[in-house]
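Note that one protein chain is taken out, while the other chains of the complex remain in position.
In order of appearance the chains are A and B, and numbering begins at 1 in each one.
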Amino acid sequence: MFVAAAAAGAAWIGFVGALRHARAVNETISSLLMFYIAVAILNFFVEGALRSPADPNKPSTTPIGSENMIGVIPGLEVHWGLAFGVVLAIAAHVLMTRTTFGFAARVTGGNVRAARAQGLPVGKLMVAACALAGASAGIAGFFEVAAILGKANASLVAGYGFTGILVSFLARHNPIAIPPVAVLFGGLAAAGGLIQRRMGLPDATVQVLQGLIFLTILLSETAYGRIPFLEPEGRR
Amino acid sequence: MSEAGGRAIGVETVGMTKIFGSLTALEDVSIRVRPGTLHALLGENGAGKSTLVKCMMGFYQPTRGEMLVDGHEAAIRNPREASDAKLGMVYQHFTLVPSLTAAENLVVSRPDCPAIVDWKREIAALEEFMARMPFRVPLTTPVDNLSAGEKQKLEILKQLYLDRRFVVLDEPTSVLTPDEADEMLGLLKGMTTRGELTILMITHKFREVTAYADEVSILRRGRYVGGGLVGEMTTDDMARLMIGDTEIRERAARLEHGPSPVVLDLTAVYASDDDGLPAVTSVDLKVHAGEIVGIAGVSGNGQSELVEVLSGQRDLDDGRILVHGQGFEPVRDQMDKLKVFSLQEEPLRNSAVPRMTVAENIALRTFDKPPITSLGWWLSPGPMRAKARELIDRYRVKTPSTEEPMENLSGGNVQRAVLARELSGDVDVLIVANPCFGLDFASVSEIRSQILEQRNRGAAVLLVSEDLDEILELADRVAVMSGGRITLQAPIGATDRNAIGHAMAGGH
Partner (left out) sequence: MSDALTTVAVAMFAGAVRVSTPFLFVSLGETLTEKSGRINLGLEGTLVFGAMSAYAVSYLSGNPWVGVLAAGLAGSVFGMAHGFFCRLPKVSDIAIGIALMLFGSGLAFFFGKGFIQPTAPRLQAIDFGFLTSDPQLKVALQINPLFFIGLALAVVMWWALANTRFGLIVRMTGDSAATAKAMGVSVDLVRFVATTIGGFLAGVGGAFLSLYYPGSWNEGLSSGQGLMAVALVIFSRWNPLMCVAAALLFGAAGALGPALQSVGISQGYHFFNAAPHILTLAILIASSSSKRSLEGAPGELSITK
């Protein structure tokens, strides 16, 4: 299941990278379109072939069964996904700063003309980087199903992907800074229900807040110098 | 225009000074451009020429100093006020809108452009205007499809259409063939002599100054260092004033090699430009060991596409590239094995990653090899920095540290860092394109001597340059590109400026 999730994610976004390389299709637009297509496929399976008869109100797949679920970290009320995420963040950091692949990917991202002039396999690097990113998003989906929901349904489409973009921007694309920022935003999202109950505000408040934060971050780029401790390695 | 006599206006600057932060770009410059003259403004890159004219045109506000237009004090606070005073400028980079036609470009540039354009009437008026001009261009073609010469003419026509009486031309001939340049300067000179126009021409070509200018003013390091009537000065005088007593690195002596083998061999090379149109057509070229082959030509004739093909930035449509007799594809392991290196124009755009550090940029060639890499994938920053420090010292790159982002370095230092990366190893083939574009005099002579040193060591050097003087100085053989084809190939001693100029215009 884990492997399937990672592979599907890798293929999905790897395709976006391949389009970018082979046909110069803008990755922002194509990945957003791929999002809608993915949701349509999800709905197709959830309401069709894989629909569980046991759940008449909200179409869902048959549960994977509690013996297949991922448990919580002993002593905490948090599932193993968090620990895995931290490990993944460290691995991503090492990958980007301490391996030839990461170096070559940074050159390609920084100046594709220079990368070509160095004879780097630009297309492969782009597709590989996109596939890795897609895989890690796929793993996120895996933990949602295997540790929280226990089945797949429309509540998977909760904007985690968009929030993820936001988190990455706030972390200034530094993997090490991702986990704390992600926890912060997770907390914010979880507070949505609370806001609704306590203050009588719609739960879309969270989305509005996220939008505002995103705007603020983008605009702070112009107003301030860079925040030193969030700087990528080697630029301090 | 028949009643044109006396239209030209004169402009004077008095004590013009411009300070940017801690940098004094212009210091107390007073020049006088008399009405109806063609006045040359000479100076090296960074001498303050463009700062001076931008102050005159209202783009910058001078820190101190005044301007006199037609003898009266005039405050030019923005480009619009310059336009109201009938002052205009033709920039080095075209300021025409590519997707608009010539007619649309002219009409939209008019301050009184009507809210709704009656094209029938406008075209008739434009045709009547063109008929009065010394040169003309097609009106309804998008500017994109005009040749560089036509664009340059349209730029100047625009100034006349807007009734400007004093026009600054920034290196107006850099995109023209020598013949086109002579034609255009001759016509402009005629207009100034007839009193229709005053021209201030920024240039670094002494030949144009002596042949066409009436007077010259020379700037160095932001100061006025001399000038006067062109007839009373020699080229040597001007050069000395312009360059000053900067100490220059000794130029490497040219070693004479005997007959040597072909190293780089291009056969029937074809490539397309960004619009999919043929840019390089059937290029055959051989470069021997220990030889510099210079490719001359006006920019936009396929040279940059050829360089991009050789450096892997553009696909080869058809043809064959051999290095040492083996098929060469510009991918990393072949570049390493066959020792192919390149030094491209605009290094920040072509050869460096602006946001990565100097050390990382210097390691672009070697990051995947020992000692920086072990086990084939593990990268160690220590050896990377050590190597960078060594090369920074050897090539005198001015940078605060190895960890400075490349984009913070000056143009000359970026080019030196790239030079350090590409030339510090063992070089068999070197592809060079306009290596000195926009650099100061000291960097230029240093970079040229480095290229010559590689030749003397036995490298095959392909030098693409829009600066004919650079080619005449460095190359052993010259090839001229025009319209994507090679129109002339000859040893440097067997040809001259005229023949090359003729070939640049497409003659065979």
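FYI, a residue touches a chain if its C-beta (ideal position, glycine included) is under 8 Å from a C-beta of that chain, and two chains touch if they have at least 3 such contacts.
Here the structure is a predicted model, which is why all the values come from computation and not from measurement.
Interface note for the absent chain: among B:G15, B:G71 or B:P114, the touching residue is B:P114. Check B:T24, B:S174, B:T210 or B:S272 against the missing chain and you find that the one touching it is B:S272. Among the residues B:E12, B:E27, B:E44 or B:E104, only B:E104 touches the chain that is left out of the figure. In the full complex, chain A makes contact with the omitted chain through residues 19, 21-26, 28-30, 32-34, 36-37, 40-41, 43-44, 47-48, 159, 162, 165-166, 169, 201-202, 204-212, 214-215, 218-219, 221-222. Take chain B: the residues that touch the chain left off the picture are 78-80, 83, 91, 93, 95-100, 104, 107-109, 113-117, 119, 272, 274-276, 315.
Operating definition for what follows: only the chains that are shown with their structure count from here on.
In terms of their C-alpha centroids, the spacing between chain A and chain B amounts to 46 Å. Contact residues on chain A toward chain B in their complex (touch as defined above): 97-104, 106-107, 110-111, 113-114, 116-121, 234-236. Here chain B touches chain A in the complex through residues 311-313, 330-336, 342, 344, 349-357, 360, 364-365, 367-368, 373, 376-381, 403, 405, going by the rule given at the top.
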